[in-house]
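Would you mind keeping the following structure in view while I ask a few things?
Removed: one protein chain of the complex. Kept in place: all other protein chains.
The block that comes next holds chain A.
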Amino acid sequence: MGNRCAVIGVGQTHYTTKRRDVSIAGLVREAAVRALEDAGLTWKDIDAVVIGKAPDLFEGVMMPEAYLADALGAAGKPMMRVHTAGSVGGSTALVGASLIQGGVHDRVLVVAFEKQSESNATWALSTHLPFSASLVVGAGGYFAPHIREYMRRSGAPDHIGTLVAVKDRLNALKNPYAHLKIPQISREMVEATPMLWEPIRYLETCPSSDGACAMVLSSEKAVTGTPAWVLGTAMRSEPIFRAGRDTVNPQGGKDCAADVYRQAGIADPRRDIDVAEVYVPFSWYEPMWLENLGFAAEGEGWKLTESGATALDGDIPWNASGGVLSSNPIGASGLIRFAEAALQVRGMAGERQVDGARRALGHAYGGGAQFFAMWMVGRDKP
């Protein structure tokens, strides 16, 4: 795994539908400044910048990293852009961490953003290229059949998705940065919302958000403040069209989890991990990923959700922050998972803090559930 790496600063913007008061540069700057303040550092303390975002077609800005170099204090420093679809926020953190672990730099600023209000992600994801052999219907239309197949295979009752939709929105009420704040959220309310891509209801999907998240990563000798130590990092990908590919429980996700658990010494994730921030953009992905990530046996994930184990007061809280279901600046969503995991083990998660969290999982996925990025962070130095 190379040299030790720690998260020493986290900065987030308040996620919202439209940040009309700032440019894209102003948005990423806001998150970066907060991360630097958290670390007690200034721009001159940063050696390199890694930036991530989802497709350029979302904002229509080609190579935004070039335009954002000044806003991120990157003049005269290495700067690179990462893009791995929806998992990009996670991959961005991992590329930054690798620069520390490889001994290349001592302090790296990682930042990811999306300003969805500048266009429409569903439009950008379904551009109807000529000569297509396949019907593509945006993210919800893509994932709905796989959720239906999960329900068939596992025999999960219909209401499991609504439980997650409620739980994550209740958690969001404790997170000052969360986008969706629905104090009166209830199963009845979720079930009363229309089916968009059946079996996915309106309130079982993530919102469209503007926002940015940043972290300062540090080598052991350059640590300031309260560190969250990186215990393991892994990325995996698999082709979207492959005969026999399991789209419900993808091999890439299982392999990625096994790798990161091995590095972090996790034998039983449910027992050994205190809190997990997992990319759940549609509520049913909680039970699906509970199985994919080894928190439950295949077909049993929904029982964990139903039992309340993943609630903030359960034995393995998932998405204490409110998760992607409550805030979704797409390119940043993965980095937010990784940052929230770090905040938990640093004991800096405010009202959404899980008491005594020592080891946390950050997870992101993207594309047609084919790109995976994960890290484990801990309070104690590995």
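Criterion: a contact is a pair of C-beta atoms (placed from the backbone, for glycine too) under 8 Å apart; a residue touches a chain by one contact, two chains touch by 3 or more; residues count from 1.
The criterion applied here is as follows: contacts and distances are computed from a predicted model.
The UniProt record for the undisplayed chain lists the protein name "DNA-binding protein", from the options "Sn-glycerol-3-phosphate transport system permease protein UgpE", "Succinate dehydrogenase / fumarate reductase cytochrome b subunit", "DNA-binding protein" or "Cation acetate symporter".
When the whole complex is considered, the residue among A:His83, A:His146 or A:Arg236 that touches the unshown chain is A:His146. Check A:Gly2, A:Pro157, A:Pro239 or A:Gly308 against the missing chain and you find that the one touching it is A:Pro239. Which of A:Phe113, A:Trp197, A:Trp229 or A:Trp302 touches the hidden chain is settled by the complete complex: it is A:Trp197.
Which of A:Asp21, A:Asp158, A:Asp313 or A:Asp380 touches the hidden chain is settled by the complete complex: it is A:Asp21.
Although one chain is not displayed, its contacts with chain A can still be listed: residues 20-21, 60, 128-138, 140-141, 144-146, 148-149, 152, 194-200, 239, 241-245.
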